[in-house]
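All protein chains of the complex are present and in place, except for one that has been dropped.
Up next, subunit A:
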Amino acid sequence: MILIIPAIIAGYAQQDGWIAALFGIPIGLLILWLILHLSSFYPKLNLVQINDRILGKWLGALLSCAYLLFFLLAGSTFIREVGDFLTTQLFQSTPIRYIHLLFVLILMWGVWNGIESIARSAEILLPLFIFICIALIVCLIPQMDLERLKPYFGSEGLSFAHATMMFSVYPFGELCSFLMIFPYASKPAHRNKDVLISALCASLLLFLLVFISLTVLGAYFTEHNIYSTYVLTQKINIGAFLQRIEALIATAWVISTFFKTVLYFYAFSIGTAQLLRLSTFKPLIVPTSFLMFGLAMMVAPNLCIMSKRLFPTGSTGISPMALYFRHCSFPSII
């Protein structure tokens, strides 16, 4: 997410991407509030059970299947993103399957140990992640050129709206995987507030990345560099000694993507277990990892098609897969 969102937003709104991001934050928070509100009706049930309760056995199962498919496909896509990124930028002659394998093994290990271990390791790695992101932003301040943002509101209305929608639906809609873990988390009174505040902080970070990318690289290269945040770190050069620190952002991104993927992995396996009325989800972990490993190779033939199919820009139209992704991320079941 932190690596590719500037490219997606700039693809629609060009130099207005940062405004679109600002507009997207409140809408996104509204979506998240919907998700939280939904779970507060049924504090003891997860998404699959809620579907079952509201829509009945068959219809509920159908919708649950759609969501589970989304978790599976999105999880595989994240794995592929990691693999593509690492083989493009850092390990050029390493087979991509090998990186996928390593990633899937760690995912498997994480899910096997359960949600608590995942959360605790996130607590350990979060400060590192935040430190890297702040370092990136601070180091790039000298290179910012606000002139690049002009003319304000110069993009077309429709594509601007599209960018706003992308910024609200894509990062926030993905949080629907939280519905699968809420019933298993402890429930302090201010949980909803905490979740909203942390989502706000995270989206502000994304906004900052879009903003910095546009002011340092300009709209054109933000749009056309697949990994614009990575290219940003290559531009860092302070006093000719603080430079070439791009491996840091790669680390930060792999950390954040790992936790996202592990949530989806967990959501898929536990949801499937519930759908099939299994008593435990542990037997599903190994098959799920096989599935994700295979699907990661199959989601798209190459990087270019992946970014075009998942995030079609303007003229390429909306392909079925993107539609599917967007609709699934949207909690349409209130």
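Going forward, contacts are C-beta pairs under 8 Å (C-beta built on N, C-alpha and C of every residue); 3 or more make two chains touch, one makes a residue touch a chain; residues count from 1.
Quick note on the criterion: contacts and distances are computed from a predicted model.
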| item | value |
| --- | --- |
| Missing subunit (named according to UniProt) among the choices "Spore germination protein KC", "Probable tRNA sulfurtransferase", "Phosphate transport system permease protein" or "Putative protease" | "Spore germination protein KC" |
| Among A:Lys150, A:His190 or A:Arg277, residue touching the chain not depicted | A:Lys150 |
| Touching residues on subunit A - with respect to the absent chain | 88-95, 98, 101-102, 105, 147, 150-151, 154, 217-218, 220-221, 231, 234-235, 237, 243-244 |
